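Mind looking over this structure? Questions follow.
Just one protein chain is left out here, and the rest sit where they should.
The block that comes next holds subunit A.
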Amino acid sequence: MPVLSLRKISKNFGAIKALTEVDLELEPGEVLGLMGDNGAGKSTLIKIIAGNFPPTTGEIVLEGKPVHFHKPIDARAKGIEVVYQDLALCDNLTATGNIFLGREIATRIWPFRFLTSKAMSDRAGELFGELKSETRPQDLVRRMSGGQRQAVAISRTMLSEAKLVLMDEPTAAISVRQVAEVLDLIRRLKDRGIAIVLISHRMPDVFAVADRVAVLRRGRKVAEKPTSQSSPEEITGLITGAIHAA
């Protein structure tokens, strides 16, 4: 059974048709590359899946059940985690603080909840271990490299048993070496059976990790292919419109 099925998802912002009848399916452990030119509707699609706003029409089906999200935490409760384009990290907190933000492990002593720091930093250490990242739980995010920050944002998605991780341009603003690190992180998530939607403008990244690639053009899905049966040239043509559809 697919983790996620989108059925005829459309989204209008006033007169702007950001998305028109997009269908998409994702199996567990599958990485889908989502590509398209600026303004094609990629972020809009991700935000709909993540519960930032509802679709104008269409249906989101999660493991066979239709779902309706009102805010991002609704989606997270259903096992959908997001790595936002700007990572959504607090620079002034530690790696651990960021990973557990909003779902701290705590002991209730009314009216307060006292943080159990040891348990959280141990767990954060485990997550970094699983990702083979050298990020240290007690380091401040402010002092981290771009790759380490990505590791923090990605570790956060592994805190609960996520089924689906959405990543909006995770390799856009980092160095070549760090890109390699992030791609490794994505492979590790995949090995854990997590389905991944990867938005990227970088053709090599998509071809390195994605099983399939879907192309959006002006809000419509114009192609969806296994990466093994396509080529960067074909995808480029689809994105620009030089190739009409595939």
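The rule is short, and it goes like this: a residue touches a chain if its C-beta (ideal position, glycine included) is under 8 Å from a C-beta of that chain, and two chains touch if they have at least 3 such contacts; residues count from 1.
The rule is simple: contacts and distances are computed from a predicted model.
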Among "Ribose transport system permease protein", "Tryptophan synthase alpha chain", "Hydrogenase maturation factor HypB" or "Electron transfer flavoprotein subunit beta", find the name that the UniProt record gives to the complex chain excluded from display. "Ribose transport system permease protein"
Just name the one of A:G41, A:P55 or A:G97 that touches the chain not displayed here. A:G97
Of the candidates A:N12, A:T57 or A:S145, the residue in contact with the absent chain is A:S145
Where the complex has a chain not shown, which of A:K42, A:R76 or A:K163 is the residue touching it? A:R76
Tell me which of A:V61, A:A119 or A:L183 is the one touching the absent chain. A:L183
Can you name the residues of subunit A that touch the chain not displayed here? 72-73, 76, 82, 84, 87-93, 97, 101-104, 106, 112-115, 134, 136, 138-140, 142-145, 148, 156, 176-177, 179-181, 183-184, 187, 203-205, 207-208, 227-228, 230-232
